[in-house]
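Only a single protein chain was left out; the remaining protein chains are all shown in position.
Per-chain numbering from 1; labels A, B and C assigned in written order.
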Amino acid sequence: MKALVYQGPGTKSWMEVPNPVIKQPTDVVVKMMATTICGTDLHILAGDLPEVEAGRILGHEGVGVITEVGSAVTQLKVGDRVILSCVSSCGRCANCRTGLYSHCLDPEGTPGIGWIFGYMIDGTQAEYVRVPFAENSVYVMPKGMSDREGMLLSDILPTGFEIGVQYGRVQPGDVVAVIGAGPVGLSAVVTSRLYGPSRVISIDLDEGRLKRAMSFGATDTVNSGDADWMQQVLALTDGAGVDVAIEAVGQAQTFTMATQIVRPGGSVANIGVHGNPVELALNELWIKNIDVSMGLVNTNTLGMLLKLVAEHQLLVDGFVTHEFAFDQMIEAYDTFAHASLHDALKVLIS
Amino acid sequence: MKALVYQGPGTKSWMEVPNPVIKQPTDVVVKMMATTICGTDLHILAGDLPEVEAGRILGHEGVGVITEVGSAVTQLKVGDRVILSCVSSCGRCANCRTGLYSHCLDPEGTPGIGWIFGYMIDGTQAEYVRVPFAENSVYVMPKGMSDREGMLLSDILPTGFEIGVQYGRVQPGDVVAVIGAGPVGLSAVVTSRLYGPSRVISIDLDEGRLKRAMSFGATDTVNSGDADWMQQVLALTDGAGVDVAIEAVGQAQTFTMATQIVRPGGSVANIGVHGNPVELALNELWIKNIDVSMGLVNTNTLGMLLKLVAEHQLLVDGFVTHEFAFDQMIEAYDTFAHASLHDALKVLIS
Amino acid sequence: MKALVYQGPGTKSWMEVPNPVIKQPTDVVVKMMATTICGTDLHILAGDLPEVEAGRILGHEGVGVITEVGSAVTQLKVGDRVILSCVSSCGRCANCRTGLYSHCLDPEGTPGIGWIFGYMIDGTQAEYVRVPFAENSVYVMPKGMSDREGMLLSDILPTGFEIGVQYGRVQPGDVVAVIGAGPVGLSAVVTSRLYGPSRVISIDLDEGRLKRAMSFGATDTVNSGDADWMQQVLALTDGAGVDVAIEAVGQAQTFTMATQIVRPGGSVANIGVHGNPVELALNELWIKNIDVSMGLVNTNTLGMLLKLVAEHQLLVDGFVTHEFAFDQMIEAYDTFAHASLHDALKVLIS
Partner (left out) sequence: MKALVYQGPGTKSWMEVPNPVIKQPTDVVVKMMATTICGTDLHILAGDLPEVEAGRILGHEGVGVITEVGSAVTQLKVGDRVILSCVSSCGRCANCRTGLYSHCLDPEGTPGIGWIFGYMIDGTQAEYVRVPFAENSVYVMPKGMSDREGMLLSDILPTGFEIGVQYGRVQPGDVVAVIGAGPVGLSAVVTSRLYGPSRVISIDLDEGRLKRAMSFGATDTVNSGDADWMQQVLALTDGAGVDVAIEAVGQAQTFTMATQIVRPGGSVANIGVHGNPVELALNELWIKNIDVSMGLVNTNTLGMLLKLVAEHQLLVDGFVTHEFAFDQMIEAYDTFAHASLHDALKVLIS
């Protein structure tokens, strides 16, 4: 089969590799119908995650059709159209039993991290993929759901919802601010509406992205390049700050912005992947009764979000901005790597 | 001033009575701009609540303008446009401190029940009303909110939300069924959308009401007069039942219906006012891991719902079906008492 | 091997049967070190559950040592000392993923019920037992934990905690009443202390049981045979009723008692197995803002309770009142069937 193979820092190939086979009784093999590219894939290619070995097939998102099942698999069968979770979950360790799939204690790679696809084991940017712990890690797609919709459920929708909206404890009536209007930030915007906010403020430096945020359910936008951006945000609240500030960028500055606009008693939810420590102004914040959360997605809400997408209760139409065939994989990478140039959100490779 | 006075079972008058005055330092007096009629008012008139004394001014809903404030009132002032909660809350007893305003321990009437307007003290179907514990029991209306919108916040929207949706623990992705499509049932339909359900099924015997339910946010309707109504409901779920069944009628039969359509692990929320005991099939239900809730509204979410109405985040346009002037009070009662004849939901008296 | 076999209503034998073998890749076989008898076993013997077939080995509680593992089992090994959950959980269906193991959708017996041991498949009153879905259904015992302690974790401790204490939403400072001082009622007493109640009132007709309840952590006792039992209970509260009333008997009368002593805003948690419908006084209760829960144990807290037993943080010493060897199984049944005659709680068969 063909797959996108990491060849060491800076190098990748769309090349012929052996087909995957069942290794464990709980595995399935899936023929991929659609996959996509994530910012993390770019980090791996840049050499930022040296634990990834050359020869690794990248990718941790996608949908496909089961072509083979292991001997212990009873709830899935050949021919099932499934969504692959970006996190692999054994379903039986202490962490998985409480829904903390992100820290599965029995993975096939880095101990204690459930994200292994395209990282510790071969991933989804390929014609076929072996899926470990399949019955806990894939979800059957209902009839009528498109690959384009299903693919969003592998990672970005659950990430925005779980790490942004749920960890941020959004409640009906809340004013929510989401810093960063990329795919994950917009996922937080879309899914924040599941808890009935009174306002959802999208904050970004890019006017194009801000405009687009309105079609994903934002009620207001603020350009953080404006000198008075903070005053603009506070003016959209009762003056005391937002109830929930969601960080979806991953930089020290945007994290600090989130802590500055949150009201006493409110929450800061960090989704961003950070490369450096940040300064936390505990001298000012200790008295504010706030909560700061962070984490890797569990995808323990994937099945629930799938129902909402199937019932057309989520605004997910605008995420895919570009489409490619599998053998245009390199071209898809080029487009995604220069997302702002191409005004790209997610690329669909099918 | 003029007011609607209960004169004993079966008799009421729109008549001249003395204006109310401040009695306690925490009182305010409000000039009513709009009020409405509730099914409970009809019960009082029928003599079903014999504890209500002849001479009582009825009504527990409405909006108005403050004309006088007591000496301990500091957060409200003359001229404020306010919504009156149907429940009076002292704000300082053990129950009020936990938000259980419905069971305020320091009311001016029946000990331990926060609903006193138009019941134990004079109510809101009048040109002026004295409001006890004003700072804990009225809410300032934002500019731009209409009397028609504000009036819905006195009772029916909080009742549907708190006793139906919150007690029923609606969560994103849930399938919710609401039995009864009258004003309170429709309030539950409207406000259930604040928790992102995948489906909201309205169940009633009246096709006209069912049709209307769709405009309040129901995704599906089932006529409970159909022999196979239960199969119709189950067909809208995965076959195991609804996640939350809300009863908004107040009869033994509709309560039983709710317990029959709920899934294992689900919730039954009773909003209806019942006149008789019901049979609970614990022999079948003990193993189903369900939860049955019930209660009188606290209006502790009134302030939050007010923000959502102000931001046009709730579908509240269709509740008022008929309008009257204050001196048409008797005519308004006639219309509301024959609601199905007039296809009436709420009547606005302003 | 020897096992206790149900031979049809009224008849049982301790007899030679074939040893169990691995049937599924996710099975293990366990050599039982200790088991016990539950009231449900007596019901099956009486013929009350006609779905149980003659030839079935009874029992759903116990501890043992793994002697064989299926090909998909990776987290358990031969020689592990384990506690068997009374509920079998596939760990991958929609219900198991949310901790609702009691309603596992993929059991080997009655669809949708996780309790199958000694009911739909052969049980634990035997020298060996096949355990399906082993990695989701057994828990490794820490060194130093006795069989006597471990056995309590199969059913009664999780049942009292999950269905009584957690479903009843016990919170710090609460006054908790537990009606019934048998093994499950006492489990609710013991585990209610995990949420810091201010009082735990044990209610029963038997003075001997009430006296014993004090050593399990009750702070007060009330004999429900007293004419003024309800006044005695209310006198232990602020007069408004208990915060949480736990029913651990399974009769209409005791269920009604629970609804009579609960305060406005409080909870009734039904643990009892009921054979008949009950009357629920919704005409009085609708206004009380209470919550009525019920259910079959999930044992999703078994691992957590195990840690507390291992750290000696639960008062579990007094549960086992009588001990027998495996070949005294019939004698053990005789003692347990006449529990009050022998002042018996749980019998240990080892």
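Convention: a contact is a pair of C-beta atoms (placed from the backbone, for glycine too) under 8 Å apart; a residue touches a chain by one contact, two chains touch by 3 or more.
Bear in mind that the values here come from a model prediction, so they are computed numbers and not experimental data.
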item: Selected from A:Tyr167, A:Tyr195, A:Phe216 or A:Phe319 as touching the chain missing from the view; value: A:Tyr167
item: Candidates B:Asn136, B:Gln166, B:Ser224 or B:Gln313 - the one touching the absent chain; value: B:Asn136
item: Residues belonging to chain C that touch the chain removed from view; value: 171-173, 193-199, 219, 301, 304-305, 307-308, 310-311, 313
item: On chain A, residues whose C-beta touches the chain left out of the figure; value: 94-95, 98, 100, 102-103, 112-113, 167, 238, 240, 250, 252, 255, 264-265, 270, 272-283, 285-296, 298
item: For chain B, residues in touch with the removed chain; value: 24-26, 70-72, 74-75, 90-94, 97, 99, 106, 135-136, 300, 303
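Please note the rule applied: only the chains that are shown with their structure count from here on.
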item: Angular offset of chain A relative to chain C [C-alpha, multiple of 5 degrees]; value: 180
item: Classification of the chain B:chain C interface as same or different, half of numbers criterion; value: same
item: For chain B, residues contacting two or more additional chains; value: none
